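Only a single protein chain was left out; the remaining protein chains are all shown in position.
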Amino acid sequence: MKKRVEMTVEAVQEVALDTIEMILSHSYIAETAKPGQFLHLLAEGHTLRRPISIASINKEQGTVTILFKIIGSGTRRLAIARPGMSFDVVGPTGNGFTFDETSLHTALLIGGGIGVPPLYGLAEELHHKGIEVKTILGFQTKDYVFYKEKFEQFGKTYVVTDDGSTGNHGLVTDILDEVGQFDVYYSCGPVPMLKALTHQLNAYPGFISLEERMGCGTGACLACVIPSTSEAGYKKICTDGPVFAANEVIL
Amino acid sequence: MKKRVEMTVEAVQEVALDTIEMILSHSYIAETAKPGQFLHLLAEGHTLRRPISIASINKEQGTVTILFKIIGSGTRRLAIARPGMSFDVVGPTGNGFTFDETSLHTALLIGGGIGVPPLYGLAEELHHKGIEVKTILGFQTKDYVFYKEKFEQFGKTYVVTDDGSTGNHGLVTDILDEVGQFDVYYSCGPVPMLKALTHQLNAYPGFISLEERMGCGTGACLACVIPSTSEAGYKKICTDGPVFAANEVIL
Amino acid sequence: MTNLAVKLPGLKLQNPVMPASGCFGFGREYSEFYDLRKLGAIIMKAATGNARLGNATPRVAETASGMLNAIGLQNPGVRQIIASEVPFLAAYDIPIIANVAGSTIDEYVQVAETFNQTEAVNALELNISCPNVKEGGIQFGAEPDMAANVTEKVKAVSDLPVYVKLSPNTNDITAMATAVEQAGADGLSMINTLTGMQIHLSSRRPLLANETGGLSGPAIKPVAIRMIHEVKKYVSIPIIGMGGITTAEDVLEFLLAGASAVAVGTANFKNPFACPEIIDSLPNVLQNYGFASVDEAIGRGHAL
Partner (left out) sequence: MTNLAVKLPGLKLQNPVMPASGCFGFGREYSEFYDLRKLGAIIMKAATGNARLGNATPRVAETASGMLNAIGLQNPGVRQIIASEVPFLAAYDIPIIANVAGSTIDEYVQVAETFNQTEAVNALELNISCPNVKEGGIQFGAEPDMAANVTEKVKAVSDLPVYVKLSPNTNDITAMATAVEQAGADGLSMINTLTGMQIHLSSRRPLLANETGGLSGPAIKPVAIRMIHEVKKYVSIPIIGMGGITTAEDVLEFLLAGASAVAVGTANFKNPFACPEIIDSLPNVLQNYGFASVDEAIGRGHAL
């Protein structure tokens, strides 16, 4: 169950251009969080909280790691935090990634840009459960690449850049044919990427993590809806998601 | 001439209840400031700057001291600054206290509450020039008293409190008869005090420092006017003041 | 002990603070954070005759000390609300105010009639001011005659007291307020959102899919205070005040302006505990400014 807590900044690091990795501590959050859930962080001077995915969880240390790109004034404000400072956070929010460890053999993870972080915690957990992990990471240019080596710990990792400055030149969808066999895919990234991907991979079961501008982050305001094949006709990304079965939402 | 500068916080101290003494460094400000002028400080997250008087100036160290009471969100924000942090400041602003060192023998200083600080720099300077200084300081209760000993360095100092919890019981105007002879008076404090005072002392030349809510602090917006006996019919506190001859403005 | 209780037509409030319509859903989500019994009342999300899907996304944008929203009255329809949402809320034993919306006068009347048949709802808030419905809602809120007309028609079918929610997008809020008072309104809700827009620089298009949205939050508080202060001089029905409330001091400012109770909207998003925290601070704040009760403070910002 999500709570409102103060999380202490333990470490801050720029891991790629405008891309900040931050370790935050709070025992309840670390204890209960699951990969794919997000934190709703308050940046001083802002009306609305900022949703940022949990990239990985360290239950022993009581910490979680987040990674975020500096986009506007909110993330700029978050980025200037230094160890010892704290944030007002509501979390862990939303549902996380799920998998059936008894039947799953190989999972394909496809991350685009700042959609990569939530997949990291998933990769870690899948690997831990003995499931084979293959990963495709797409970035704009080589300056934005992060966590390549970290994903390589868990399995074969392909890097793709829009301009070819590192890894393969092109889009993540361009190398789907190369990755070989897998049972299920998990993806997070920009909507055009997810659209192309779910279309191309529609023969496979898949899960995608979605983003939308949020008001409340608790399911009350209906800001973050996505059309859905469900009876109600829509789902709320903040509480029904952010992870959805690919065939449950209409992109 | 006033400039916009970054001033560094050198020291912060609570000298009485909700009353903060802060030392700020900037060589240009320390070089050019005069007692009675003010700084226009930007408190983060606020639309308007906060005017705070310069309490004393240390040209050698390149610092000025300000004292302020925590009133609302702006002063609360200023009060949490710590050494090493800095403020965006426009200053030194307004005119300061003036005196004729060749003819002046004894000056009476009357400060009420947070009107006390600007008189301190004046006392220092008068004393330095060999002019006798007598001071009456009025505070609400003993918890709010500050700088009594500092004024005593420069001459006879009377403390008055509204509730009699220290010093004389009553108003600063109650002990005007006790202070003996003086040539000119200087005062800063709440308007009702200044009204009573200028009325009672109308036989003496006097200078008063005024406060008013400000927009620009530069003389452009006409927020801070005070009716005046001048041709224009008003004066601007931010640039014509904050110090005025007592007979020049209509309280 | 500071007395927080307020009595309004149809509403016995233990304290004057309630969540604003559309900012609290039907209470379920915030009931995970705290016990809703704490609230003075609850105003539900707008109900229309049939279910609506609302606008395309993005539906919200952040602005300086505020936000824009264009949800577009998404709701499951009045019957579904009565069937699934009202019973959940009724268990908390606090007054329930139903926010009534529609595109036509008939729809307003139909929604009001339907709520009238349930025991659990204590009052109606007539949302004639939602800026996000194209078909008609906006006109009701901009024309005194239209507003009076829909108020009258709804009053005719409703045994419940009717609070009419006014739009600030007008040059004469007093004309609106007096028109609906004369039409039989039992109270006023002020204010709904100001119509605004944000343009997204990269896409060169309005950020909200609906282009315009309603501005709420602390940015609009001075407009709300002004309108309530103005209207209070001309009407004798009570006002539920709202617009940018985030603290108990803000609540007092609204009471002084002339509100008898208040609603908290946008602040819930920043702080899910906004309402209970404000309620907990209110006794002290009233005391600090010399009031022994909420009643004493109402309208005291006016010259006597």
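In order of appearance the chains are A, B and C, and numbering begins at 1 in each one.
Heads up, the rule we're going with is that contacts are C-beta pairs under 8 Å (C-beta built on N, C-alpha and C of every residue); 3 or more make two chains touch, one makes a residue touch a chain.
Quick caveat: nothing in here was measured; it's all calculated off a predicted structure.
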Which displayed chains the unshown chain touches: B, C
Contact residue for the chain not shown (choose from C:T151, C:T170, C:S189 or C:N271): C:T170
Residue touching the undisplayed chain, where the options are B:V15, B:M85, B:L222 or B:A245: B:L222
Which residue of C:L39, C:L215 or C:V294 touches the chain not shown here: C:L215
Residues of subunit B in contact with the chain not shown: 1-2, 4, 42, 46-49, 74, 88, 90, 212-226, 232-234, 239
Contact footprint on subunit C, counting only the chain that is left out: 63-66, 68, 142, 167, 169-172, 194-199, 201-202, 204-206, 211-213, 215, 217-223, 225-226, 229-230, 244, 249, 252-253, 256-257, 289, 300-301, 303
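In the analysis below, only the chains that are shown with their structure count from here on.
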Chain at the geometric heart of the assembly (C-alpha centres): C
Separation of subunit A from subunit B, taking each centre as the mean of its C-alpha atoms, in whole Å: 56
Between subunit C and subunit A, distance of the C-alpha-averaged centres to the nearest whole Å: 36
Subunit B and subunit C, separation of their C-alpha mean positions in angstrom: 46
